[in-house]
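Inspection log for the structure reproduced underneath, given as structure tokens.
Note that one protein chain is taken out, while the other chains of the complex remain in position.
So, subunit A:
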Amino acid sequence: MSGPSLMDSLFQPSLEDLIKGLRQQLIGEQAFISKSLEEIRKEIKSTDLSTKSTALLKLSYLSNLHFQDMSFAAFPALEVLSSPRFSHKKIAYHAISLSFHDSTPVLLLITNHLRKDLNSTNEFEVSLSLQCLSRIANVDLARDLTPEVFALLSSNKFYVRKRAVAVVLRVFEKYPDSVRVCFKRLVENLENSDPQVLSAVVGVFSELACKDPRSYLPLAPEFYKILVDSKNNWISIKVLKIFSKLAPLEPRLAKRVVEPICDLMRNTGAKSLLFECIRTVVTSLSENESAVRLAVGKVREFLEDEDPNLKYLGLQALRIVAEKHLWAVSENKEVVIKSLSDADPNIKIESLRLVMAMVSEHNVSEISRVLVNYAIKSDPVFCNEILGSILSTCSRNLYEIIVDFDWYVSLLGEMSRIAHCQMGDEIENQLIDIGLRVKDVRPELVRVARDLLIDPALLGNSFLHGVLSGAAWASGEYVEFSRNPLELMEALLQPRTSLLPPPIRAIYIQAAFKVLVFCLHTCFMRGKSIAPSASLDNLPAGVSASASYESFDDFSVENGADVAVVHGQTCASAPITKESIVNILNMVELALGPLLGSHDVEVQERARNLLGFVDLTKPEILNSSIHEKRDSEGKRVESSKIIKLMHDAFSKELGPVSLSAQGKVSLPDGLVLKENLGDLEMICGDIEPPSSNSFSFGSPYEEEKDGLSFSNLQIRDDNEQSNESTSLLAAHRKRHGLYYLSSGKSEMISNDYPPASDHTLQGDINDNADDLVKLTAESLIPKRKPKHGKPRPVVVKLDEVDEKPVAMKQPESRDDSLSGAVRDVLFGSEDIPPTSSQSNLSNSSKRKGKEKQHTDPHTESKVSAVGDGNSSSRRRKDRSQGKERRHRSPRKKNDEERKDADQKEKKKSSGGRHKSRQRAEEPLKVPAQTPVIPDFLL
């Protein structure tokens, strides 16, 4: 832009003026930009191409760096494009590739311009045109310009040829049929001597192979040769990428490439190439023990390097290895664990994933303990990362690795108290899920839920509302395991629940309902157990029943503890007396009265239910204590009937619901499900359809508690369970006291709000890292003696796959049009069947019967080239010779034999490269053999 030009003489501000003006900011950036845009709009209409092109250049600048719209300049850009001057063309192409997209209206007009420039004798114009095509190509452009691109693929100017090769990828994508035209030439370029062209071709194939590797298996010999011969790291990296896609498809190919890759790994000085080797080995060649060992050794060097990049990549590679070779992680565990406290969040997350990979059922509790302590100290983001990975690891495969559920439930409780915890919803799901699935854990679950519910401080943290709703549900559903239902009741009705969002509040009220029914029921049934004659059906006996009930009441007030022991451990710590019941009823009325006017229907309805119930029962309970039995007995029995009914309704057990449960419901007559809902769509087109996860079972508490039959559940009976589990719980607590929150009575009714995160057991955090190192050290040694004292409780699983509905269809062999076309070129048009592994797996209709042929000379002959990749000149001969060899001893050739064959073949080297392809016609002359699998290992 230096020197005087026409623009200056005509007073048109140049790009430089524009940039200077922007930087001086005399009138503010936005104002200046809009002023300049005004000018540009005028200038761009000029008939002078130089003025126009300068305007266009300025506009591209504004569009590119200041994101101004430049769609109005689409047509002027085309006009500038038609200029004969190179400088104008350059500006126009730049503007076009910057701003054009598939729906640009003038796109149709550009075809001829591009074609003209593609045919230009000036290589730079060709290059500009190609560049532009690579960016804006759509189906039409790709189709119309395929012949030009095809011609350029064999241009004698390598500069043009390599660009054409790179552009071919885009043309293939947009217009797959072009494969039929261009593919052969593209393959031929694999043998080009110019490293830049070769690099471009290999780049194209590595992109293509990502999408559908199977189609390119027949080209493996060519790639192999490049891998062995290439001295250029850029090319090697790309070829390795191709092999990492191909190797998993063909085990013999994998064996073949291991050696060269290992050699590269040993000898290369370039870290990028080394890393690509490592990645190829760990992703695609993980069966080969020695290669993996070598790779892990190199990974170790990465991990110990100062450079954080290498460290990060090392950790990443380790994570890939960990899926199949856990030893690799444990060998490097010191580094991994040290990285947990790295300054770089990316490295921390990688190492966290690795630590989680080391978790097994033996060390899960210890590792989780240490990680939770890390989480307490970490910044919020990483803290939640840790919690999230603990949660997902532990819940994997229906809590596969959890043996001690009591411990896990209390860990969940503890995690939700960590200050930065935002995993409330996940914790909620797991609390409920475990409650439903694992019977033995319910007492502990209720205890944890209680600890959460009675803590008023938690109510203020909106991230924890999910946890609280889970806790409320659990405490209501499994209230029979509660040691002190009255206290639960208080917790559920505490004033600060007004901080909860309405849906959760509704859950609280429903839980309170359940707890209340349970309290009343215990209270009444206890009366009956003392005087067995009083049964509900036996009205005349009511007199004696209520008499004994009265006496029992007095008794229990005086000797509560003793009586409770007699009448079951559920109310061991807090006997339910009539006074307390009355208190509760009052409390319910007090707390829920205002909610009758709530705006949320759910809250209002549940509050009304509960209050209605209280209204029904309260008078009789009051009466029965004040008046004598005569006037109240009839009614009292009635209300106890209600209570019994309600209690029965609530004590029906809920179980997990299979995601496919809906499918089992038979279709009722007269219900047309497949009717076209087109009209409906028209009516409510704007309304967003609800997300369709309503059958996942995250929120079973919203279902009605009775009447639903879960036909496919395995509900185990547990009658003796509760006694047993509480004693086990006590024993367990004694042994693993560390993992329990202290549950002193004193903190139950604490009125001062403790901070949301009180970690009473934080303990020694200092040497966490060392702890973890020690722990994980043991993780891989099978435990001599299981640590846990009790067997793993039964986790209810549904009789079918529970986790996720398996995707309806596995994506079938990706027979999209592009790979179809590629296959056609590689196999079809030359009448050559694919390798046998392909014929098994693919169902492309295009190849119908062809693959049934027994021999596969083409592929086979190509494959033989793999065997001998040392000199490019011998390659062609190898091909033909491969066929010959096949006659003699198809499978077991060692190198000597091959060399002999080479010698023989050398004498009659023949024909151009193109012939070797046409030779495909010959297979029919080959005598039929037993089905031959093309052998990459010759």
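We take it that a contact is a pair of C-beta atoms (placed from the backbone, for glycine too) under 8 Å apart; a residue touches a chain by one contact, two chains touch by 3 or more; residues count from 1.
To be clear about the criterion, contacts and distances are computed from a predicted model.
According to UniProt, the chain absent from the figure is "AP complex subunit sigma", selected among "AP complex subunit sigma", "Proteasome subunit alpha type", "Exosome complex exonuclease RRP44" or "Glycosyltransferases". One of A:Ser120, A:Ser155 or A:Gln196 touches the chain omitted from the figure, and that residue is A:Gln196. The missing chain, though absent from the display, is touched by one residue of A:Ile40, A:Ala55, A:Val126 or A:Val167; that residue is A:Val167. Which of A:Ser46, A:Gln131 or A:Gln494 touches the hidden chain is settled by the complete complex: it is A:Gln131. In the complete assembly, the contact with the undisplayed chain comes from A:Ile347, out of A:Ile347, A:Ile621, A:Val795 or A:Leu818.
Checked against the full complex, the one of A:His94, A:Lys333, A:His420 or A:Arg483 touching the unshown chain is A:His94.
If you put the missing chain back, the residues of subunit A touching it would be 1, 3-6, 9-10, 15-16, 19, 23, 50, 57, 60-61, 63-65, 67, 69, 85-88, 90-91, 94, 101-102, 122, 124, 130-131, 134-135, 159, 162-163, 166-167, 169-170, 195-196, 199-200, 203-204, 207, 210, 232, 234, 237, 241, 244, 271-272, 275-276, 279, 308-309, 311-313, 343-347.
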